[in-house]
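Accompanying notes for the structure given below.
The other protein chains are all here in position, but one chain of the complex has been omitted.
As written, the chains take the letters A, B and C, and residue 1 is the first residue of each chain.
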Amino acid sequence: MAENGKRPIRLGMVGGGTGAFIGYVHRVAARIDGDFQLVAGALSSRPEVARESGKNLGLADDRIYTDYEEMARAEAAREDGIEAVSIVTPNHMHFGPAKAFLEAGIHVICDKPLTSTIEDAYALQKVQPKNGAKFLLTHNYTGYPLIRQARELVASGVLGKIRVVQAEYPQDWLTEPTDDDNKQASWRTDPARSGAGGCIGDIGTHAYNLARYVTGLKTEAVSADLTAFVPGRKLDDNVHIMLRFEGGAKGMLWASQVAVGCENGLQLRVYGDKAGIEWRQDNPNYMWFTEFGKPKQLLTRGGAIDGNAANAMGVRIPAGHPEGYLEAFATLYSQFAAIVRGEGADYEGLLPTLDDGVEGMEFIMASVKSSQNDSKWTRFGE
Amino acid sequence: MAENGKRPIRLGMVGGGTGAFIGYVHRVAARIDGDFQLVAGALSSRPEVARESGKNLGLADDRIYTDYEEMARAEAAREDGIEAVSIVTPNHMHFGPAKAFLEAGIHVICDKPLTSTIEDAYALQKVQPKNGAKFLLTHNYTGYPLIRQARELVASGVLGKIRVVQAEYPQDWLTEPTDDDNKQASWRTDPARSGAGGCIGDIGTHAYNLARYVTGLKTEAVSADLTAFVPGRKLDDNVHIMLRFEGGAKGMLWASQVAVGCENGLQLRVYGDKAGIEWRQDNPNYMWFTEFGKPKQLLTRGGAIDGNAANAMGVRIPAGHPEGYLEAFATLYSQFAAIVRGEGADYEGLLPTLDDGVEGMEFIMASVKSSQNDSKWTRFGE
Amino acid sequence: MAENGKRPIRLGMVGGGTGAFIGYVHRVAARIDGDFQLVAGALSSRPEVARESGKNLGLADDRIYTDYEEMARAEAAREDGIEAVSIVTPNHMHFGPAKAFLEAGIHVICDKPLTSTIEDAYALQKVQPKNGAKFLLTHNYTGYPLIRQARELVASGVLGKIRVVQAEYPQDWLTEPTDDDNKQASWRTDPARSGAGGCIGDIGTHAYNLARYVTGLKTEAVSADLTAFVPGRKLDDNVHIMLRFEGGAKGMLWASQVAVGCENGLQLRVYGDKAGIEWRQDNPNYMWFTEFGKPKQLLTRGGAIDGNAANAMGVRIPAGHPEGYLEAFATLYSQFAAIVRGEGADYEGLLPTLDDGVEGMEFIMASVKSSQNDSKWTRFGE
Partner (left out) sequence: MAENGKRPIRLGMVGGGTGAFIGYVHRVAARIDGDFQLVAGALSSRPEVARESGKNLGLADDRIYTDYEEMARAEAAREDGIEAVSIVTPNHMHFGPAKAFLEAGIHVICDKPLTSTIEDAYALQKVQPKNGAKFLLTHNYTGYPLIRQARELVASGVLGKIRVVQAEYPQDWLTEPTDDDNKQASWRTDPARSGAGGCIGDIGTHAYNLARYVTGLKTEAVSADLTAFVPGRKLDDNVHIMLRFEGGAKGMLWASQVAVGCENGLQLRVYGDKAGIEWRQDNPNYMWFTEFGKPKQLLTRGGAIDGNAANAMGVRIPAGHPEGYLEAFATLYSQFAAIVRGEGADYEGLLPTLDDGVEGMEFIMASVKSSQNDSKWTRFGE
């Protein structure tokens, strides 16, 4: 049951078989609030991988598919068929499933970028979804609470008229020509599977989307200089773009997969004629906000937001706890689960025990006693 | 099904009814990796709240309890009874349920501190768990991947002999006497429900546990100065402690609920005769590591860890993405679920759409074209 | 006498009268190491300001000039004439004095940018300095020790082949149209005195120079988008430039005077195929250095540099003390001077006294005593 008391939505997945990164991310995301339950999947185009992966995820045998079109047909026909599907295949395999499920009346959650070609994108735009099936593109950075707040700040006029937008997304993982050995890298650097853009499609679009999402500005034109620095690479691995927005704002966008020392340095800076904001994904719970002539302020996730706004912003825990707090908590649960199952040898000694709890109480008692005795040095149990 | 292909463990919960913070955190934590399924609960001592809360969480009517002892008996008797229980009540209500479930042969996951009195703690230590039922104390900060790595670094000897340990946990939320209005505050500042310590029990134990967890050092004695700064407050809201460890290491521990400007500033610094480490919870994916005479290094979560170690450390996503990444993703899923259910009015316009996807493709195409045309300014669709 | 035991060089100054910012900076810079002594000046084109300013700086009456050409002639003729001159006038007044003094055989220290027009720049390049008079352009950011170290790192090949150079210099002080009221702003936004560029000449050149200085790369071409955002402003206040360097490296340069929240955000990031470096002027004693696949390292000014290198790099004090350390020290000296002169009313109570020193000793003694008495609380003088 979802945390909000609703029945979970029945979910399918296309792509995301064993070893896939983004499929795993989608499944965890679907599970955190309890709103979805995975019940069907065409998890790989290779039948064996599809079956093995489906089994591991607890899918019923008859709901493990090897073909997404068959899956769309079969699930649409079932009474207990999936209501939504997550598409987590490489870019060139977004269009087909998206079209098939929308036309089958099944809601679509699709990874970005939308497709590998602009023609596919326009074609998808013309698909008629059955029964009003809805579409979500997982530009996931728009889900950060402070990005939502940034968008509200701009919309509220507090920044004044926007003048300058600086977006960047530097990484370094493709610094060397490791493309063949690396499953994540191989399709991203292959024009047939990624489309016309490499770095620009993989992460440039994230930076662009974020700039658009927060500012609401429409793009007038771009001036771009795309480069493939690594010898033999067919697609760009560094992107330099100047942006002109309607209404006169200007911007720059830098995305790179060869910026040594940068892991996922997504950053957005927006300056209006009254105030400016600055945000970095690597510390996403903080955002700088400066009104002209006043000291910089460090806004924190959920810092001073009323309940309703916090809900729209996706705030789950109070300010000050990083969002990873929930995952650290989850690690204790999961590793305790392994111990409970008798499979926790790797975690022995790593989890806090009853004895740790007793010692914690002794610490409290000794501290209280020491404090009552003018800070006399006090041993536990003394 | 759990992400690892295992059957989820059947979980119960004591405490954690509507409006409770830590119960919610435990449920999300139990859900993230799919290892647990909540099937029973005594969610409140007030029967109506217990029933309403249980219903919202999808519990079957006959597994919504108002008394934890009855729950322990009944669930132990069922074939499909809970295998583990989460205890998320105020401190003084930990002992009773922990004893009851352990003696019923049900694994216990218990919030910290262990109990409200040292006597209860010792008594709990003497309980004989039936069928080897296990116990987990949720000192959740030990679940952060870099805390696990810190522990390994110390254990490996890379820091040399530990000399100095500085732990702190400053907050500011109890700066003013708001105790009566605030559900979270009221029990924490009440000796009857919290025990002999206020700030020291609530967050001082976290800092202490973290220092012990990472260093493995045993405490020899403490010299403490506990203060209640807010007029009328019965328990300490600021904790100053000097620590002496066996073997000669020394430490300081500062915890405060009245340090204005601090949200959850948990910090641990450990210095040996060869190297030092420094970590802060408010940016938990980074840790400083310095070998004597060499430049400081910034270690990142999962940065250079092999697969097995990463597993023990609870790393879910690659380095560079903050752990909140999964939650930002989850926000898209959950708010899309609301839209799918026809209840998403608050989220209209907040989620990326198919049109955003088309524009993203136009951005890629225009950028590629501009780059091919010597960076000529290029409009979308041109 | 200079700190190095040398006789100070006799210095003159053109511009820099009362109220001028950069003239003051040049004088302090000339004084810090004791290498120069100011003995002559044409400090203003307004005779009264020139006289008043010269008197305040202790110049002999006959060495206070109102005309730089007269000054060049007269000083060149004196046996004890100036050996070097600092030119700290607005951009359009650099060329004339630079030519006059070089042709008089007097070394020239000139503020940047070189001139206000390219024609003047070329003309100055053709001037024949008498007696090998030398020329220094005060691109002052090249004087930071870590910038020198960055240059060495690039030259040593440790970064490998340079691929990407990101330079930026955002400010916000011209966000609003305050130009007429503000002496610093008025000439900088006036084409007649600043030349063809506003922001680009004032700070864009700094960012550009720094990129060139550190990388040694030669520029092939630029693609620029200069904007005057403030209504009525005649010169650019925001600069977006893409750079192509010989050999294939690419870069971006952003300079702005309207980026609200940025004070002097000069930043340089350089990425090669083996390593990357990142430096910010607002915390100039630290620089990130990352070799591909290894943790980021935080280099500190003078951190691990041998004596000779440290000298070339301009390191004055040990690592860890920020360079402002010397200035905080100087503040004590200067304000004590005012007190000694009987003019220190403003500083009464601000400077540490003998009584503070006694209390410091009492603090030491009480702490030592407490420590010897098992940390017993100890009063001063007890």
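Please note the rule applied: contacts are C-beta pairs under 8 Å (C-beta built on N, C-alpha and C of every residue); 3 or more make two chains touch, one makes a residue touch a chain.
Values in this document were obtained by computation on a predicted structure and should not be read as measured data.
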### Message
Going by the contact rule already stated, which one of B:18, B:37, B:175 or B:353 would touch the omitted chain in the full complex?
### Response
B:175
### Query
So which of C:78, C:134, C:161 or C:234 would be touching the chain we can't see?
C:134
### Message
Need a quick check: the contact residues on chain B for the chain that isn't drawn.
### Response
159, 163-164, 166, 172, 175-176, 223, 225, 227, 229, 238, 240, 242, 244, 248, 250-252, 254, 256, 258-262, 269, 271-278, 288-292, 296, 374-377
### Query
What chain A residues would touch the chain not displayed?
223, 242, 289, 293-300, 303-304, 375
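Quick note on the criterion: only the chains that are shown with their structure count from here on.
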### Task
Grab the C-alpha centre of each chain and report whichever is closest to the global C-alpha centre.
A
### Query
With chain centres defined as C-alpha means, what is the inter-centre distance between chain A and chain C in Å?
43
### chain C: positions in contact with at least two other chains
223, 242, 289, 296, 375
